[in-house]
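== chain A ==
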Amino acid sequence: MNKRLTLTMVIAAGLAVSACAKKAPQVLPPDPGPPSQTETTVSNAPVPGSQADFAAQMMGQDTIYFETDRFNIDATDQAALAAQAQWLMKYPTKRLTVEGHADERGTREYNLALGERRANAAKNYLVSLGVETGRITTVSYGKERPVALGSDEESWARNRRAVTVTID
Partner candidate 1 sequence: MKKIIPFLLAAVLPASALLAQSAAPAPAAAPPEVEEDVVGSLDNDAKIAIPAFATNADVPTQTSAGSTSTLGFSVANVIFADLRNNGLFQPTGPSSLPRPALAQVQAPDYGSWQSRGVDMLVQGYVRAESSGNITVGCYLYDVALGQQRVKAGWTVAPGDWRRAAHKCADLVYSNLSGENPFFDSRVAYIAETGPKDRRMKRLAIMDSDGANHTFLTTGQTIALTPRYSPDYKSIMYLSYTNGQPRIYIIDPQTKAQRLLLSTNNPLFAPRWSPDGRWVLYSMATGGNTDIYKIPSAGGTPIKLTDAPGIDIGGSFSPDGSKIVFESDRSGSQQVYVMNADGTGQRRISFFGGRAATPEWSPRGDQIAFTHIVGNLRIAVMDPAGGSLRYLTDSWQDEAPTWAPNGRVVQFFRTAKTSGKTSLWQVDLTGRNERRLETPVDGSDPAWGPLRP
Partner candidate 2 sequence: MRRALSREEAFGLGLAALGHVALAWVLVMAKPSAPPPPIDRVSVTLSDEMGAVSTSPNPKSDPMADKGPELGEPAPVEEAAPPPQPQAQPQPKPQPAPQPRVAAVPPPKPAPVPAPKTAPAKPQQQTKAAPKAVPATKTPAKAGASSFDQLFAKGIPGGSSKGRDQTSAASQASAQQVASWSSSINSRVRGPWNSCPVNGLDVNKLRASVRFTLDPNGRVQSIEDFDVTGVTEANRAQVKPFKDCAVRAIRLAAPFAGLPPEFHDQWKNRRLNFRKE
């Protein structure tokens, strides 16, 4: 009987106190503003340091292109790889794979080796820009995974590529 009374008085006191606590502040907190990018329930923005972030940031420069049977890194390729390296430096634990590809207008096994050669050329350039070599693996898909589906010069040019893919 005494315990129940005490409990009721404590609760009543707590309620009174909490009621007091809720006072309209004199200074309003600042407006929260637009929803921040990190709130995934609200927006589709990639997490910084993810592959999606990398692809979005690169805006196409995650892929470099080659001439027929060639694997050299030209000026455009150098700029793209520099952009890649810059991102990669921000996330030094991020591993990545460079995929090498070839167009359909060649024989299968040679194209596998050629894709490997292109991937390796891109990797070497990234390493020369400071990306640690242990982070990079290469894989060749030869002519097995085209992105452009036509049988014309434009499609073939788009398929002769090395694509950098970070590993989440």
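Please note the rule applied: contacts are C-beta pairs under 8 Å (C-beta built on N, C-alpha and C of every residue); 3 or more make two chains touch, one makes a residue touch a chain; residues count from 1.
In picking the candidates, the idea was that all candidates are chains of the complex that A comes from, given by their letters.
Since the structure is predicted, the reported quantities are computational estimates derived from the model, not experimental observations.
Per the touch definition at the top, the candidate among 1 or 2 touching chain A in this complex is 1. The part of chain A that touches candidate 1 in the complex is made up of residues 69, 71, 104-110, 112-114, 116-117, 119-121, 124, 138-140, 144-147, 149-151.
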